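Every protein chain but one is kept in place in this view of the complex.
Let's look at chain A:
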Amino acid sequence: MSQVDQPALGRYQLSQLDFLEAEAIFIMREVAAEFDRPVLLFSGGKDSIVMLRLAEKAFWPGAVPFPVMHVDTGHNFPEVMEFRDRRLGEAGVRLIVASVQEQIDAGKVTEPTGRWASRNRLQTAALLEAIEEHGFDAAFGGARRDEEKARAKERIFSFRDEFGQWDPKVQRPELWNVYNTRTERGEHIRVFPLSNWTELDIWGYIAREQLELPNIYLSHERRVFERDGILLADNPYVTRGPDEEVFETTVRYRTVGDMTCTGAVRSTATELDDIIAEIAATRITERGQTRADDRSSEAAMEDRKREGYF
């Protein structure tokens, strides 16, 4: 990234990325020390990739002392699933899959239908059931406060009641780096070590640490169609309208999520430096450009979080 007029850092100053890394590592160790059964939520996306790297660093040369859980909608990009299995295999961490498909098959949740159908919201039920089943008392998420206005209000240690619900009005005050980790059985805490990171920090860190990514983040030719200004991949899980024609174009993904609601962006960026330059210059937020599900109402994210979403 071309930055002009960089100030020289003094001898005992940390750079922005080193500061954020140190904070995240401290948070991860705090969780490992104080909770009995933590788990790291992992989607295979860029934030998850950074989280896994931070976890490896926090406990090095020891192993990551908690398993990783993927909430699998069954509608993921195949490239991401391939990456997930390979990367977690290398890391030597245990993978737990919370499957939305199994929940549908068991009749616990109902598959949405119609043109706007997406399983995104169904992830909440699968997540909460898995947390309960495994008795997890802390779940790391890769959410950042810069992503969305409701997230900007959430604590780093976000208390969830026995129903997994977030109540923004009764959040625990969070002072200095002293985190209150106490829960009763059945309750848990969502922990967000990347709270203070921005999208650009994530990309800067991926570049610095030379972290491998699923290839859908880099530009490639893909068959897409346009819906409500968002470029969705032509895929078997979405019902296209007669006016939604498929065409081939050069795109990359800014976020990784369910194929039915995660949009691609037009881009020719094939290197990390190109991506960083594009993100630094963009005039549209990550979620605004790529997440169809945030558009359903002004408080869509808050409402989902209240129900127990990430």
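What we mean here is this: a residue touches a chain if its C-beta (ideal position, glycine included) is under 8 Å from a C-beta of that chain, and two chains touch if they have at least 3 such contacts; residues count from 1.
The rule we apply is simple: contacts and distances are computed from a predicted model.
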{"item": "Choices \"LLM class flavin-dependent oxidoreductase\", \"Sulfite reductase subunit C\", \"sulfate adenylyltransferase\" or \"Type I-U CRISPR-associated protein Cas7\" - which one is the UniProt name of the chain not shown", "value": "\"sulfate adenylyltransferase\""}
{"item": "Residue of A:Ser15, A:Thr249 or A:Thr270 in touch with the missing chain, whole complex considered", "value": "A:Ser15"}
{"item": "Candidate in contact with the missing chain, chosen from A:Arg86, A:Lys153 or A:Arg266", "value": "A:Lys153"}
{"item": "Residue in contact with the excluded chain [from A:Ser48, A:Gln103, A:Ser195 or A:Ser267]", "value": "A:Ser195"}
{"item": "Residue of A:Lys57, A:His134, A:His220 or A:Arg240 in touch with the missing chain, whole complex considered", "value": "A:Lys57"}
{"item": "Residues of chain A (touch criterion as defined above) contacting the omitted chain", "value": "1, 3-7, 9-10, 12-23, 25-26, 29-30, 32-33, 56-63, 145-146, 148-153, 168-169, 171-178, 180, 182-184, 195-196, 198, 200-201, 204, 208, 282-285, 288-289, 298-299, 302-303"}
